[in-house]
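All protein chains but one are shown at their positions in the complex.
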């Protein structure tokens, strides 16, 4: 197990339950559980909610995406500096629902560093996890295709699925941390992901669409 | 000339001058000139600034882009309902710096209507202006390639450039309004664009990067 | 019914059954049935098969896609002039599996005209069908979402689905022909599509994956 406590990142996506005033219910639950447990919980709300959430909560706020651009004429794009100015301190990059070219992932990681944002590059298999590590982000978040939408928990899946990706990342750049990005639904999953070498987890609907997000969050942090 | 007063839309893009606290200088100038002149001025700030700007100003706030999605799992995308919840009342779609597929423009126009957002579909020539009109947005904003970055003003250009696009739009759907989206830098340009059939103008750097945006804005509204 | 005989277009896609030597089985069946029936059958093989197919058959050969580019530095793109030089006489544009931006559809239609290629712009609903007609292609091929993969035949579906799209196209540009691009599996479907205003049909797996393509093709042309 790593010395640092694992981190829990909550991707709000664009669900009906997770924008505007409804996003605050989730953020409040996250703040309560983070303070109770001492575990870091990062929230990734939609772009329009970054400013109000950064002002209302002490939780770290990450964007769901940035573009690999510099300030200029880029209508409709996400500028790292503007994300930072709104209060975010990090960003997801290349989420499976917002894939970027390799050149743009590299440019987005560079843009984030320039704007003092932490970076979480999302990947889909062992090979791309190693590739992402070569770009030196803070985190690589792995969504093994065997686990996405499979209902299979990290806690019961073939351990090699996670171990291979952790090894691919660490063999390219041992300073890059790894998040388990699929197969996480309970505290047992979080514990197992950490045992297999992850430095935290990235999850979404399990918390965001929960009737009571605080109950789910308390379970997630219960075994670490 | 149309019975309604023409509208001035300011696209903030992602310039260093136009996000975070610097965006407020432009918005304040716009609000002052709008109130002085009685001319409607719409501001299109970056996504993170929609919420604070909608709260601080009486000006209509439009997004620079939305995606043609419904609420769901769309990490890093722009949901019409979330744009509306943050306080915007309209959106640009298919700007030349954020082109969409035809199917996605159609879906974005539908998403905007569902979320009660006004729509401005941007186009690049006579044929695509007619095509955009078939999707029944509120506005088509035309950037004739002969005028973009040419330094040529609408006031001095071949009048057919604007007239042909206005005719292409109106012949497909006469209820769709037209904005002149290039070649606008002064009050004379605005006056001429309106004479040629436009219902307003869409401009960016001329205001956003101006040393004193209020001076430029006062000139823009001076002849209408 | 139109005075011209309706056309049957076969999209080979990238199935195992439809590239290389296996593509010749389909093309031979199409040539046989075209000659027997006097009905025009167009084949749309993969790019690598355009040259050999154009040389071996008298059938019109269309590409499945072109890019809206001029000759130049566009590695990996499809140049209209190169498609023409290989022997094709037309092209699909904006197929549902290869969507383009509105600006690129417009540029691709222009590139095709420059290279003397006929154009078939594919669309997904009534609004986009009208929009495509504004670009003045030779054909708009409509795939109503109600019919794609539904198993519902044009012959039994609500006739308004086809009629509305035909009307949307003709009201924008009456010279643009319409193809029914979904819900076609038999001669009765072709007959009904033509009665509802189509000038032909575009279909794929029904022919391409058939055990005996000639049997399917003979049925398709049997009632026109």
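Per-chain residue numbering starts at 1, and chain names A, B and C are given in the order in which the chains are listed.
Following the convention adopted for this analysis, contacts are C-beta pairs under 8 Å (C-beta built on N, C-alpha and C of every residue); 3 or more make two chains touch, one makes a residue touch a chain.
All values reported here derive from a predicted model rather than from experimental measurement.
Would you list the chains present here that the left-out chain is in contact with?
A, C
Tell me which of A:134, A:148 or A:215 is the one touching the absent chain.
A:134
Just to verify: which one of C:38, C:76 or C:151 makes contact with the chain not shown?
C:76
Applying the definition given at the start, please give the residues of chain A touching the unseen chain.
These residues of chain A touch the chain that is not shown: 94, 96, 99-106, 109, 123-125, 127-128, 130-136, 168, 172.
May I ask you to list the residues on chain C that touch the chain which is not drawn?
The list for chain C reads 11, 13-16, 19-21, 46-52, 64-65, 69, 71-79, 81-83, 85-86, 92, 95-98, 204-205.
Quick note on the criterion: only the chains that are shown with their structure count from here on.
So, comparing each chain's Cα centre against the centre of all protein Cα atoms, which one is closest?
Measuring from the global C-alpha mean, the nearest chain centre belongs to B.
Copies chain A and chain B touch; is their interface built from the same residue numbers (over half shared) or different ones?
same
List the centre-to-centre spacing of chain A and chain B in whole Å, with centres computed as mean CA coordinates.
Inter-chain centre distance comes to 34 Å.
So, what's the distance in Å between the C-alpha centres of chain C and chain A?
44
Touching at least two other chains at once: which residues of chain C meet that condition?
Residues: none.
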